[in-house]
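Showing subunit A:
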Amino acid sequence: MAGMTRRRGAYALRRLVRFAVALGVLMVASFAMIHLIPGDPVRASLGPAAPYELVEARRAALGLDQPLPAQFLGYVGGVLTGEFGTSFLTGERVGDVIAARLPTTLTLALAATAVALLVAVPLGMWAGVRTENGRRRGTEAAFTSVTGTAVAVPEFLYSIALVAVFAIGLGWFPPAGRAGPESYVLPVVALAIGPAAMIARMCRVETLRVLGTEYVRLARAKRLPSARLYVRHVLPGTLTATLTVCGLLLTALIAGSVIVEYVFAWPGLGQRIVESITQKDYPVAQGVILVYGVIVLTVNLLIDLALGALDPTSRLKE
Partner candidate 1 sequence: MIIEDLSVRFGAFTAVDGVTLPIPPGSAVGLVGESGSGKSTLARAVAGLVPYTGRIEGARRVQMVFQDPYASLDPRMTVGASIGEGLRGLGRDARRREVARLLDLVALPADLAGRYPRELSGGQRQRVAIARALGARPELLIADEITSALDVSVQGAVLNLVRTLRAELGLSMLFISHNLAVVRYVCDVIAVMREGRLVETGPAEEVVAEPRHDYTRALLAAVPRLTGERG
Partner candidate 2 sequence: MMRTPSAWIGVSLVALMVVLAVIGPPIWGEAAERIDPGAVLQGASAAHPLGTDNLGRDLLARVLVAGRLSLALALLATLAGGLAGVVLGALPSVLPRRAARLVTATVNTLVAFPGLLLAMFIAVIAGLGARGAVLGIAAAVAPGVARLTQTLAASVAGRDYVAAARLLGVPRPLILVRHVLPNIAEPLILNLAQAMGGALLGLAGMSFLGLGVQPPAYDWGRLLFDGFSRIYVTPVVALGPAVAVALAGIGFNLLGDALARAAARTRAAGAAPAGAAPAPADPGEPDPDAVLEVRDLTVAFPGGLTPVRGVSLTLRPGEIVGLVGESGSGKSLTAAAIGGLVPYPGVVRAGALRLCGRDARTMPDRELGTALAMVFQDPMASLNPALRVGGQLAEVATVHLGASRAEAARRAVDRLGHVRIPDPERRARQHPHELSGGMRQRAVIAMGLMGTPRLIVADEPTTALDVTVQRQILTLLREVTAETGAATLFISHDIAVVGELCDRVVVMYAGRVVEELPVAELAGGAAHPYTRALVASVPGMDTDRSRPLAGIPGRPPAPGGIGPGCAFAPRCPVATSRCTAERPPLAPYAPEPGASTAHKVACWEAAA
């Protein structure tokens, strides 16, 4: 037992170290982003007509006139103190932009995750139980083609379709913006459909796998009532894979939220990053991409730690 606790501790420590390393690499990447832009980013952003003095002033404000190592140290120091520079376009502090918009984006993503999980896990398990061993080919075909189609349609089409039908056509929900609770419905649905279909498919496959194991055969030989069989013997076996997919799902949702925010004019980070890239507002783009990166790494770390804590067999390998 003690050995196992120690193994788990070592595992968590390894994950943390890996997280820290990845974080460092992410900082380097987001710093390098500006420098990898061919030509002068400031000139590119302000346009060829901008006066030389303005360009130089901007360069100095960004610290671009200093040697690279000094720039990098300045960048790291800034990030650690919440100082990401100022927007070329609006002059806002990027840190303020992030602070104002991050919560809106996270609310949207978490709501969509919750909806997707609540719908998909029971649905997938049900489909798995119904179609065990190639039973009910009709159900199986319907399930796989419906979810397959749902996975294949991207968020922006869902968003547009939902806006066209429920906002413009029926007028049930607002087409854009964030106001009352009803304004959440369409964006959350648009964001949740694809991942829900994906989880449902995966849950079905996992359920089928667990149903085929020898321990379920033995549990059946014991003649347990089916409710007990499914909830106690089958469900735990599918959890690891579900959790793993949850990680992928959350990060995919973050990316999907960019598009959904854009369509619904949702005042989150996504809307802002699209704007900043098209307008070449590099400090904002840099800051927001860094934030997205940190979110992705954090989600993965949390999922890994949860998997480590859950897995009773402690086959925690690299």
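Here is the rule we use: contacts are C-beta pairs under 8 Å (C-beta built on N, C-alpha and C of every residue); 3 or more make two chains touch, one makes a residue touch a chain; residues count from 1.
Quick note on selection: all candidates are chains of the complex that A comes from, given by their letters.
Not measured: the values here are computed from a predicted model.
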>> Considering only the touch criterion given at the top, point me to the candidate in 1 or 2 that touches subunit A in this complex.
In response: 2
> Once bound in the complex, which stretches of subunit A touch candidate 2?
Replying inline: 18, 21-22, 25, 29, 33, 36-38, 132-135, 141, 144-145, 148-149, 151-157, 160-161, 163-164, 168-169, 175, 213-225, 228, 232-233, 236-237, 239, 247-248, 251-252, 254-256, 258-259, 262-263, 273-274, 277-278, 282, 285, 289, 292-293, 296-297, 300, 312-314
